[in-house]
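The complex appears here without one of its protein chains, the remainder shown in place.
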Amino acid sequence: MKHFLNTQDWSRTELDAVLADAARFKREKIGDALKGKSIALVFFNPSMRTRTSFELGAFQLGGHAVVLAPGKDAWPIEFDLGTVMDGDTEEHIAEVAQVLSRYVDLIGVRAFPKFVDWASDREDKVLKGFAKYATVPVINMETITHPCQELAHALALQEHFGTTDLRGKKYVLTWTYHPKALNTAVANSALTIATRMGMDVTLLCPTADYLLDERYMGWAAQNVAENGGSLQVSHDIDSAYAGADVVYAKSWGALPFFGNWEPEKPIRDQYKHFIVDERKMALTNNGVFSHCLPLRRNIKATDAVMDAPYCIAVNEAENRLHVQKAVMAALANQ
Amino acid sequence: MKHFLNTQDWSRTELDAVLADAARFKREKIGDALKGKSIALVFFNPSMRTRTSFELGAFQLGGHAVVLAPGKDAWPIEFDLGTVMDGDTEEHIAEVAQVLSRYVDLIGVRAFPKFVDWASDREDKVLKGFAKYATVPVINMETITHPCQELAHALALQEHFGTTDLRGKKYVLTWTYHPKALNTAVANSALTIATRMGMDVTLLCPTADYLLDERYMGWAAQNVAENGGSLQVSHDIDSAYAGADVVYAKSWGALPFFGNWEPEKPIRDQYKHFIVDERKMALTNNGVFSHCLPLRRNIKATDAVMDAPYCIAVNEAENRLHVQKAVMAALANQ
Partner (left out) sequence: MKHFLNTQDWSRTELDAVLADAARFKREKIGDALKGKSIALVFFNPSMRTRTSFELGAFQLGGHAVVLAPGKDAWPIEFDLGTVMDGDTEEHIAEVAQVLSRYVDLIGVRAFPKFVDWASDREDKVLKGFAKYATVPVINMETITHPCQELAHALALQEHFGTTDLRGKKYVLTWTYHPKALNTAVANSALTIATRMGMDVTLLCPTADYLLDERYMGWAAQNVAENGGSLQVSHDIDSAYAGADVVYAKSWGALPFFGNWEPEKPIRDQYKHFIVDERKMALTNNGVFSHCLPLRRNIKATDAVMDAPYCIAVNEAENRLHVQKAVMAALANQ
């Protein structure tokens, strides 16, 4: 039984098939690929696009999504094995995942890091706990990666360039400032999918402290080796933007300061000029700009960039619906 | 593309058609006017009737409602233009409304005033923000007016009197006490629809401080000019109730004290006797009583009034379902 925990677990052929299905679901909204089936959407963190797109995707294919928020309107869950559960958690993932699997055909999980200890958060314990105990396929709705966003992003780029072959495009993943130290999930994912698609990828960030976890740097290197393209790291804004076909922005906290954000704050504050603006976009090869949303305007990107015709963030967000329908349909009918 | 932000934006012919559709939906519960379609219900404030009736209305017509609560289980939203978003808000209404419009066919919005500055609240910024950026029709689920309640109320009165023509009826909108300074939305709406229907309307309130905003007093005057009927303001309970065919109750905070409620409290506390009771109802012309609910019993109206046969508040609440189905069907198929 296949889960959808990361794009890296799926072959390029499988990913291409899902993207093709997504394009088809975009043309034909209503179908019966999930008729009478159901998905539990388990949210440990808030969501707008993810919830709406999964819930509607299920509906449009004849299925039903149940939205659960453990610790809020459901019980808090224990993920460690062998624990004497005398603390706050009321039930173990073993029971949660097994019982949900009896009710539904698919389980989606959103679980952000706790931002205390990266060594622990990078284990993706919540998602893996569901995948371990569930007897139905599990979908990553964003944990320390965001594979559904990857597919939506890839589809938006394929639509923009009018081809499924993205090789030869210069792709810049740029760090941007944000008042809070954010999750690296979407950055990890952008690096993963951009290299998977064989693009020439530049990771632009202020300093080496802002490099991504070695797992994802490693996936990217492996993808370059297998799919062509290239990967380079840059700390120079202008040369990174020069000639870019795609600019993708994301803010994240520096991993060496993970869980100890006070000293990172003054460092991060020095790099507010990484904001995506018209001057930088003018350096590109008539490039497109995108972002996973939510985006703080005039912090990560200016109003002018967000409102420009070359901003395809809303297209990408729309594609969440279509790619998730494709993923759900593929998993529920495997 | 037509929104449903206020009844005043719709022609009398259009409103009459919606009320006729609502009566039909009341007779035939199940249909396919929204087959495969969807609505996002965006709640910035709590709801029981509104959520239930919209969600069920969509279901009964073959559609699906997604319920979102920004700032609770979705991201907090920025409504001002040009803001450097370094505060609490995580995304701008421009993106929220555009993205939702890609997912759904209709957007409903509930956003009560913030009760700090009426000059700001009266701009109805949240609703107008959605209407500005959305590319699908937007429905007001109560902001500073409550047009769905207006239609439900009008339909309940048409049912009670056995005619769609309400002209010649004496209609009393009475202020009542409530421990908190409440929203004027339903009062604004009652004044608007009662005058629109050509009734002889009396606005009964303790003092001139409790008059409604000039925008709604103006709409009422305009409606009288166009639809016949009359409008008067009274501070005398007994003469206002005398001969009334309809008594509609609502509590609201006095606008001159908006955002500065401390000094208003002792004033408001003097008028607890505005409660709707059997003695007052006995002064009417065998009149009906209604209220938008929720209602605090023995504060706004006595148990005896609420449980009397002339109380049609539950009928009115039921009609929310029917009128909203008519509004959704009209907007989704325009």
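Order of writing sets the labels: A and B. Residues in every chain begin at 1.
By definition in this document, contacts are C-beta pairs under 8 Å (C-beta built on N, C-alpha and C of every residue); 3 or more make two chains touch, one makes a residue touch a chain.
Because the structure is a prediction, the values reported are computed rather than measured.
When the omitted chain is restored, the residue from B:S47, B:T83 or B:T164 that touches it is B:S47.
Checked against the full complex, the one of B:G87, B:P179, B:G218 or B:P263 touching the unshown chain is B:P179. Although one chain is not drawn, the whole complex shows that of A:L68, A:L166 or A:L331 it is A:L68 that touches it. Remark: the residues of chain B touching the chain excluded from display are 29-30, 43, 46-49, 51-53, 55-56, 59-60, 69, 72, 179, 293-299, 303, 306-307, 313-314, 317-318, 321.
Within the complete assembly, residues 36, 38, 40, 64, 66, 68, 70, 72-75, 78, 81-86, 89-92, 94-96, 98-100, 102-104 of chain A touch the chain that is not shown.
Here, only the chains that are shown with their structure count from here on.
Each chain gets a centre from the mean of its Cα atoms; for chain A and chain B, those two points are 40 Å apart.
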